[in-house]
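Notes follow the structure.
Part of the complex only, each chain left as placed.
Naming follows writing order (A and B), and every chain is counted from residue 1.
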Amino acid sequence: MVLNLNDAIQACWKRIDEGQVATYIPVLAKVDPYQLGVCLYNVDSGKKDCAGASNVRFAIESVSKVIALLYAIERLGLTTVEDHLSSFDQILNFTREICNDPQITLNEEIYQSELRTGDMNRSLAYYLKAKETLANDVTTSLETYFKQCSMMVTCESLANLGAVLANDGIAPWNGERLISSDAATYTKSVMMTTGLYNQSGTYSVKIGVPTKSGVGGGLVASAPKYGIGIFSPALDQAGNSVAGLALLEMISRELDLDIFKY
Amino acid sequence: MVLNLNDAIQACWKRIDEGQVATYIPVLAKVDPYQLGVCLYNVDSGKKDCAGASNVRFAIESVSKVIALLYAIERLGLTTVEDHLSSFDQILNFTREICNDPQITLNEEIYQSELRTGDMNRSLAYYLKAKETLANDVTTSLETYFKQCSMMVTCESLANLGAVLANDGIAPWNGERLISSDAATYTKSVMMTTGLYNQSGTYSVKIGVPTKSGVGGGLVASAPKYGIGIFSPALDQAGNSVAGLALLEMISRELDLDIFKY
């Protein structure tokens, strides 16, 4: 590989100062902002290249929506992707499987904090319920959602997730199909247009790779042949990892990953 | 009085066909739309003139916001009108007093229905909580709100409420001050600019009298010298009583009540 990940991390390190860690719950507010890790999984060669804080565990937060969407499509089919997600145990098992990481557990302190401070999510859930687009019980749905946000992952977990999406739904580590080809395609399209909050359009142009961020500082990206997991907890105004996106942009440019380049 | 209320009711009766009763909860959906009642309380003479369905009890719904606002101002002062309303019993007692109607009770069936279907109100409450403008516990606040919406009143109850506002806060039936002059003034101003949902501006021009509506079909209006209570359950698109507003417009014109006419 032409790109040296350690050099790339060094080049993006100073961008950390432009962001700040999430502060809405104490556990996230205490995270050291000066961390930047990356894991790059080459689906063809099977080689995984990691650097920086790539083994640090962090809260998956909104990146879990990718997993929940895939799980819902598999369970319910593409035509009825509604919220029927009520069993966190099933989601946790599916997450461990698709991230190839049996160490993923729930951080109880984060979960309790999310439960206490999640009034905006409650407001949104009741809005969906009032509009009849949420099939399940609101309280159960929110508990499941807050639990899935509190799963602790590493760059490598997310690189594995990205690699499954980059490999048409088949786990590159054992050749097993984990999700259908249609589910993988659908999910990458949704990541491209909505994965980075209201900066999604900007980064579709700058990076050109389906990506999803979380306020824990995680990023999962899925380019042709590459699954990428990145972690850096200092966030920009939109809630995306500042140094993480800078690193992803560099990787996309150096490895020529922009899917609109053809 | 020049205006004959029976004639006025007859003139507005056909407007009922333009509206329909609220259907979001069963008890309201079953209400007979062909009802129109009015009660007009002349504060100076002390005479009360009622006609039509003036003794029918109906759910107060959003008209209760007038009472809750007055109660909050009295309890907390004008500078900190936040939500500290958690004891429904106190609000019920205050309502009975300001409406001069000890028969006002909670309709348990309406309350239970509101509790079951009130997801949009839940969404709004959690939104306020997330924005830190709701001091109290959300669940308790909502229970209190749904209970206050389920109080059963008559045109006469609301005419009495309007008469207190029309009499600078003093109950005209016994000369006792129930609310401060400032609370009455403040509340009439808020009723004028926001009392009829998104039709408030239109009716400030057409009627020119501070008014509050509820989806139970009730209207309370407070003009100089007059407290007015009206009931007609068929609602327009905005959620206001069609025939009720037609009747109020006729009363305002005939009795020359528009406060902008000077």
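Just so it is clear, a contact is a pair of C-beta atoms (placed from the backbone, for glycine too) under 8 Å apart; a residue touches a chain by one contact, two chains touch by 3 or more.
Not measured: the values here are computed from a predicted model.
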item: Subunit count for the whole complex, all chains sharing one sequence, 2 displayed; value: 4
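As a convention for this text, only the chains that are shown with their structure count from here on.
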item: Distance between the centres, which are taken as Cα means, of chain B and chain A, whole angstrom; value: 50
item: Residues of chain A that touch chain B when the two form their complex; value: 119-120, 122-127, 129-130, 138
